[in-house]
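The structure appears right after this line, and notes come after that.
The other protein chains are all here in position, but one chain of the complex has been omitted.
Now for chain A:
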């Protein structure tokens, strides 16, 4: 009996476990899935929690709901991955699992302790994150009573999960405070280490224009050095200061601690991974998926979903002793809520930056790229149903995995 082991039962881990359990002959293979948390979070939904638009039940379910009976699910933390011995040690009962193939899908999480002063006196008082359910819920209680002042959104360093989330938060904050009738009492500021609203020229311009139209100020090339929560000041490494009344921080994102402990990661505990095959650069029987990799693609559920088909193909080819076909092109697709019932959609890859046009059907859409439309907004909301009831249930989503230039204007 051979073992196919998956670490992490989030978006990527759940999808690959289901897919492989369906492909591998159960007489020869045992599929095991390990995660330390019994809750499955729909992380894109955290964005709506601070504004009271989503509640806990919209974004939290139990992992067990999405794991079919042909997969052994173990609830445990991971002590160590020992790739030279093809073995993983769990904390629960000191159990050891020998594997033939391993998929690392242990995700990424925020590390506020990396920034001096961030977790000081102001943490969860007037400094919040919204990348955890707890942070987003605490921020909701705060916003409910807040009467206005200067709100500063700060990305500490890149890469972060869902690179458009800080922009969406600001667009929605503009909407929220306008509806509350206090927009004139709130100053919105975006402090980012990037040189503009986004990384690539066309989308940076389009998204920068939306920020400006909503009177949201930008402080670019701002590399956060420390937070002085006594004085409510955010300070950069080059001594620039931004005073705040409310600081929304996106702290340093890192891969799982066990990746670092096991010597499998880079400086941020992300696993060096081949960007076309998703195979580990160091170990031929290890594959890496989703936020855990160091590939230059967005850390987002949609990316994990587009990776899936290629990961399966490459693993099956490896098992059959064939050359790896590669194929993953860095395809990412993100809905960006822009407030007042509209959203922008961007669709891009390793080689092609976000362009205007229609998606997924060329010329028809129904979604418009790099443009604010109501239909895009419905797409974003519908995505939550697609996530819980299709993607996580192993039903194929009718979107092509490979990036396509059709329908895009160059």
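In the analysis below, a contact is a pair of C-beta atoms (placed from the backbone, for glycine too) under 8 Å apart; a residue touches a chain by one contact, two chains touch by 3 or more; residues count from 1.
Heads up, the rule we're going with is that contacts and distances are computed from a predicted model.
**Student:** Write down which listed name, "AzlD domain-containing protein", "Acyl-CoA dehydrogenase family protein", "Sulfur relay protein DsrC" or "ABC transporter permease subunit", is the UniProt protein name of the chain that is not shown.
**Tutor:** Protein name of the absent chain (UniProt record): "Sulfur relay protein DsrC".
**Student:** Among A:225, A:356 or A:394, which one touches the chain that has been omitted from the display?
**Tutor:** Of the listed residues, the one touching the omitted chain is A:225.
**Student:** Among the options A:103, A:118, A:268 or A:392, which residue touches the chain absent from this view?
**Tutor:** A:268
**Student:** Out of A:5, A:81, A:103 or A:160, point to the residue that touches the absent chain in the complete complex.
**Tutor:** A:160
**Student:** Need a quick check: the contact residues on chain A for the chain that isn't drawn.
**Tutor:** Chain A touches the chain not shown through residues 157-160, 163, 193-195, 198-200, 221, 223, 225, 236-238, 266-268, 296-298, 332, 348.
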